[in-house]
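In this view, the complex is presented without one of its protein chains, the others remaining in place.
Read from first to last, the chains carry the letters A, B and C; within each, the first residue is number 1.
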Amino acid sequence: MERSDTPLLDELEKGQWPSFVKDMKEAARKNPMAKDLLKQLELSYKDKIGHWKHGGIVGVKGYGSGVIGRYSDRPDLFPHVQAFHTMRVNHPSGWFYKTETLRKLCDIWDKHGSGLTNMHGSTGDAILLGTTTEHLQPCFNDLSDAGFDLGGSGSALRTPSACVGPARCEWACVDSLDLCYHLTMAYQDQMHRPMFPYKFKIKISACANDCVAAIARSDLSIIGTWKDAIRINADEVRAYAENINIQKEVCDLCPTRCMEWDGNKLKIYDEDCTRCMHCINVMPKALRPGKETGASILVGGKAPIVKGALLSWVVVPFMKLEPPYDELKDLIERIQDWWDEFGKSRERLGELIQRLGMRVFLKAVGLPAVPQMVKAPRTNPYVFFWPEDLKKEEK
Amino acid sequence: MERSDTPLLDELEKGQWPSFVKDMKEAARKNPMAKDLLKQLELSYKDKIGHWKHGGIVGVKGYGSGVIGRYSDRPDLFPHVQAFHTMRVNHPSGWFYKTETLRKLCDIWDKHGSGLTNMHGSTGDAILLGTTTEHLQPCFNDLSDAGFDLGGSGSALRTPSACVGPARCEWACVDSLDLCYHLTMAYQDQMHRPMFPYKFKIKISACANDCVAAIARSDLSIIGTWKDAIRINADEVRAYAENINIQKEVCDLCPTRCMEWDGNKLKIYDEDCTRCMHCINVMPKALRPGKETGASILVGGKAPIVKGALLSWVVVPFMKLEPPYDELKDLIERIQDWWDEFGKSRERLGELIQRLGMRVFLKAVGLPAVPQMVKAPRTNPYVFFWPEDLKKEEK
Amino acid sequence: MAKTDIGPPDYKTMLPPVIERNYGKWLYHEILKPGVLMHVGESGEALYSVRAGSPRLVSTDHIREICDIAEKYCQGFLRFTSRHNIEFLLDDEDQIEPLVAELKSRGYPVGGTGHSISNIVHTQGWVHCHTPATDASGPVKALMDEIYEHFVESKLPAHVRIALACCLNMCGAVHCSDIAILGIHRTVPKTDNSRVPNVCEIPSTIASCPTGAIRGDMKNKTLTVNDEKCMYCGNCYTVCPAMPIADPENDGISIWVGGKVSNARSKPMFSKLAIPFLPNNPPRWPEVVHAVKNIIEVYASHAKKHERMGEWIERVGWERFFALTGIPFTDQHIDDFDLATETFRTSAQFKWR
Partner (left out) sequence: MAKTDIGPPDYKTMLPPVIERNYGKWLYHEILKPGVLMHVGESGEALYSVRAGSPRLVSTDHIREICDIAEKYCQGFLRFTSRHNIEFLLDDEDQIEPLVAELKSRGYPVGGTGHSISNIVHTQGWVHCHTPATDASGPVKALMDEIYEHFVESKLPAHVRIALACCLNMCGAVHCSDIAILGIHRTVPKTDNSRVPNVCEIPSTIASCPTGAIRGDMKNKTLTVNDEKCMYCGNCYTVCPAMPIADPENDGISIWVGGKVSNARSKPMFSKLAIPFLPNNPPRWPEVVHAVKNIIEVYASHAKKHERMGEWIERVGWERFFALTGIPFTDQHIDDFDLATETFRTSAQFKWR
């Protein structure tokens, strides 16, 4: 038997879970970049260290973003990955594809790149993993011809993403897919030509289950909700009662304890319900969100760098969201303008609000303060007053 | 009828609650200082502003604390309160008095001061409210002869205080009174001669009801607790069941939901109990704390200035507390030494720990890290490692 | 020469014999009626405590009156509580009623036990301090007159602890009260730079500012406040007398709710801002009295038994608290200090009102 070049990685071909090493080898068989990538990765497994240099700035004509530059620190050993840039490609809302479209993408990538991809990146883009500087523009041209465009990188808007929403989910309170597409199209400029203090992410989940983790990883998080009562199908509730313990599994786990079950009838005190989705999740045939639907708008979510991670928080409890989404776009633009004006370099929106205070933010973007914005009011007495709150001083 | 000098304050003689104005007038009848105080206060009521100047440093021989200097900003109008200093007097643990002792205090204060007092100050001292600079030393001499001493002020230890504890309360898990007296006596020097970065307060509550609010207002908070099982008197439980709804009022309000009541027998899963006291509070005849008693030691509590208010937090989950309390005193001294060395001027212990981190604090005072110290472990990944945690670097 | 460092009188010499005998061996207690506690020892012996309200700012004659009463009914034994009430300690059950009657006739309210409103912990105010933004004893008296029934009766869902502090130093630790009444300034200190070189240390003044609003010029020995960053805490004045902050027109009172100290059921909690500003309106602060009464009434009619103010609000939500009390919510309620982000609503769970 031949000695393998990649004894360590070979270990990861074993086991039941699909193996990325198999995919790398598959690509390596026809593509020298993929082959060098595999070998460089093996070296990393041996050395326990990455072998990529600090990224450089590369791109396509007219754009400032969408490509992550990458160079090997061992081009002597792995010349085919000397330059190995990633292209981020806007995905169709909800990551729906027809196979013909996917096949086009594959053909383009076999022509220009390593033949390796991420379907998809954590932000949501289709990630085309590794090509040379020379291939960037031709690859982009082919993508564009096939109806694809690049996503964001650097201090720019990122490709918005959305949960599957109304395409398949009975709980969708807003049309997450349409809104995602609409915003992606409306803000192509902000995505492709970095002009913000830092990155800006938008994610849309059509209900509070938040299946795109919007609250944790977007500067602007849109989460569907409703204003009226949960719709109850009493017969289906009784049907569930035969299989599950409604008191224990539903009522007792309701965070506001606003449900009563007498063994026959379920009563919900909707004015106390915080629309957490739990009861609906457990009894999808019996309960449905209300009919007066829209979304809560939250801002500030982000990963730890620099000032610590933030979850997005409520700034608009309820907004109706219907095309052309003017109210929302107005708000987004007011927010971005303010951030753009006052944000320091590499300061995310949430960090800027943290630094300057919600009151300054709210005044600047013209939103009224409401208790839904906070878990609880402040505990420290370090309260600012606006000059107009004060009586004129006599002296 | 004569026009009153104090028309505004007179309004506060009305009503059912005992009136401080009556007391001030009572004192004013025999004491010119009290009289000028009353008149100056009336002026404040008219002007809506205080009429005291920024305090100055005054005191008695050998001490750097115990007196709060105070001067009127209108000595022209109120010459008798031109100087009007407060003396803080150590109280007997638990604020127990024999009337003869109290009468002595009154006599001394009529002789030297305004005849007005606070029984007691918020820290716990008997506050003798207002005397002149000349009277400070003679007053102290008389106090000392009568068996009294001063409390703390400035950057010094404050008079420790304690809940009524074993003197009257069936729930006392430590002898709060004895411990309070012991510490007060042991640390007279730290109390009378300011040598810390800032004030330091010790408060002792003999159970988690915390009747001296130790957790909110002492740098070192001692809160009684127990390690074994709650003692249950099953007959008395049943007796309570005739008057209260045990399920609703006791079990459902238990924060850990560790109690079961079947209408006849109460079962407590003591390993889950966090000794919050609620069930015992509601059924004092039926339930008692366990027998293996001691205290949790918490640190850091303080009011908002400068960095925001802090509640004390656990640093020693359990300590047996018996005379001569050496383990506790060792710990207090290690803590104070560290604070003394690293604390900036006007930096409370809690703020210092906040600035340097618990890990530095724990290492310095020699306490092991335990999960009881936190509500939850950290969420940010900004974790320090001690050099000894690391492998030696090869190069 | 007076002896120093002798400390306080030994508490053991102050205890009535019934306590000496049962010290550390109490079995249970009962509240016989508002203000009257019975503690029963393992020995079977009982101690009766009768609790009376006090204005705390008391004259020596007032103390002597208390002594008279204690001598008449309690062999001269009494104590003060951690909330500054007076407790008369009896071992003879038969003396309770005569004592209570005498207290009432002399105008001492008896109560403060159980689910009542006990004495208001408070501070110096205009009576003795240099930094107050309001008086202490005055608002306390005005308020206690109006909520007197809640001291002498015990009919609330749970304890309601009220405290007042006359400035942000928060002597008395109002920051963990069911209802906290807090004096606040609202204008920037007026620095008198002619006095700064003589009375202030520049670095410590700069360090005193929680928001870093103060800039110092070491050469010219002057201090400047950045008005936009100043939130009027007055801490600079504490360290530098040349920065007075009191302002009769704009000083006043803020109201905070939902704090607690005990560990019973819920953990200790800070009070949270309910009303950012009410005017100083001596002698009876009607706006403050009205606001506090409103909060108490709404709480009393909505909370469940044993539910402290903060526990009730946590259960129903702050949006509901503001709706029920009719208190307007403003941008001042939203924290903007160091830990502000911890208070933001980082979830989609909320009520419409």
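Definition applied: a residue touches a chain if its C-beta (ideal position, glycine included) is under 8 Å from a C-beta of that chain, and two chains touch if they have at least 3 such contacts.
Computed from a predicted model, the values in this text were never measured in an experiment.
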item	value
For the chain not depicted, the shown chains it touches	A, B, C
Residue touching the undisplayed chain, where the options are A:74, A:91, A:135 or A:348	A:91
Given A:282, A:364 or A:390, the one touching the chain that is not displayed	A:282
Selected from A:170, A:271, A:292 or A:337 as touching the chain missing from the view	A:170
Residues of chain C in contact with the chain not shown	263, 267-268, 338-339, 341-342, 346-349
Touching residues on chain B - with respect to the absent chain	208, 210, 215, 223, 225, 227, 255-256, 271-276, 296, 298, 300, 310-314, 317-318, 350, 354, 357-360, 362-363, 369-385, 389-394
Where the unshown chain meets chain A, residue by residue	8-9, 11-12, 14-21, 23-24, 26-27, 34, 37, 41, 44-55, 62-63, 68, 70, 84, 86, 89-103, 105-107, 109-110, 115-120, 122, 124, 129-130, 140-141, 143-145, 147-149, 159, 161, 163-164, 166-170, 172, 175, 177, 180-181, 184-185, 188-189, 192, 208-213, 215-217, 223, 249, 253-255, 274-278, 281-282, 284-285, 288, 303-309, 311, 344-346
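The definition used in the following text is that only the chains that are shown with their structure count from here on.
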item	value
Mean-CA-position distance for chain B and chain A (Å)	50
Multi-partner residues of chain B (each touching 2 or more other chains)	304, 308-309
Sites on chain C at which at least two other chains make contact	168, 170, 175, 210, 233, 247, 249, 270, 337, 339
